[in-house]
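A protein chain is absent from this complex, but the other protein chains hold their places.
Up next is subunit A:
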Amino acid sequence: MPTSAKWWIDGDESAAEMLARVSAERSVSLLPPPLHRLPLRVGNVVELVGPSPSAKTLILIQAAINTILPSEWNGVHYGGLERSVMFIDLDCRFDILCLSEMLKHRIMNLNGSMNKMNQDQEDIGMQNFDTRRKSNIAYDEELYTLCMRRFLYVRCYDSFEFLSTLKTMHCHLQKEKEVKHSSIHLLMIDSIGAFYWVDRATSFLPSGSTNRKSLSLQSVFETVVQEIRKLVQVHPMLVIATKTTTFGDRNFANEAHRKYLPDTLDFRNAATNTRQLPYQENMPSVWQSFVTHRVHVRPSDHVTIVDRQNHSLYLSEWLLPSLSYLDKFIVQDGGVFLHN
């Protein structure tokens, strides 16, 4: 008895050991801008909200490229995480050529800068440079194919397909792990609010006995949240979801808030007293409480000139946790870049 009591009091591991273990297994990573303000761990759920043309999918693609690139390849430092990403496309507007162009650009940029550095340092003759450049282009193809294979994609045309994808994802991920020995790090859902209106319209089905759940907006989202929670426990990963807000909702929100007092859940009000409310939240509360971080992205009215080309400027703002400054970024061929 004394030995077991002592063992029980001593505990399994000290706090230092636990911290070391957790930081090794579930490490913190910094996403590329504009999501770089806060370190994100696996198990976090980030929501990117914004009106329709505001580069949200591009931000997702940029985060994906960061994850699928290796950290080192043939002496060139790419700074990636070398893990797989999963993209669930509910919006069905994904363009694979966009991803492939950005990836190629990124690889060539990093390769090119490395080449230049080497050449400056070593002072090689022209012939050597040519052969090395040719071999580098061949490496690009291999690296490119390897990275593209780490990008998994599935497209869903309605809620049933989305739910069935989530339910069977566990088996697919197990298979991927066995085949490729690289586990998945990032789950991206493009436009989580895609089926909101359709599900809302079909939610007036009569429910028979109390036992049976009818397929309504509420039940779909409850199941989605449940399934994602279970998946994240077994395959630790970061979840990023985008959501489109519509302009009409904003006017409605302004009117509603003039009539009613802001309730306690409205932390946006406290932070943005002087500005208008950004948008109206229309997702069910089960999803809202599942989200741990929220970023609001929108196009601004300014146009800046970078490299002699006009680019429109986008603003991004962290709503949850509420940070009080705006980031500005522009979209170029190589991706999304911060601007001042």
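Everything that follows uses one rule, which is that a residue touches a chain if its C-beta (ideal position, glycine included) is under 8 Å from a C-beta of that chain, and two chains touch if they have at least 3 such contacts; residues count from 1.
In this text, contacts and distances are computed from a predicted model.
Entry comment: the absent subunit's protein name, as recorded by UniProt, is "DNA repair protein RAD51 homolog 4 isoform X3", drawn from "Nuclear transcription factor Y subunit B-5-like", "Elongator complex protein 6", "DNA repair protein RAD51 homolog 4 isoform X3" or "Proteasome subunit beta".
Across the entire complex, the residue among A:S23, A:S71, A:Q226 or A:S322 in touch with the chain not shown is A:Q226. Among A:R150, A:H185 or A:K243, the one in contact with the hidden chain is A:R150.
Of the options A:L38, A:L163 or A:L320, the residue whose C-beta touches the omitted chain is A:L163. Check A:C92, A:V306 or A:L338 against the missing chain and you find that the one touching it is A:C92. Take subunit A: the residues that touch the chain left off the picture are 92-93, 95-97, 99-100, 145, 147-158, 160-165, 167-168, 171-172, 194-195, 197-198, 200-202, 209, 211-213, 215, 219-220, 223, 226, 230.
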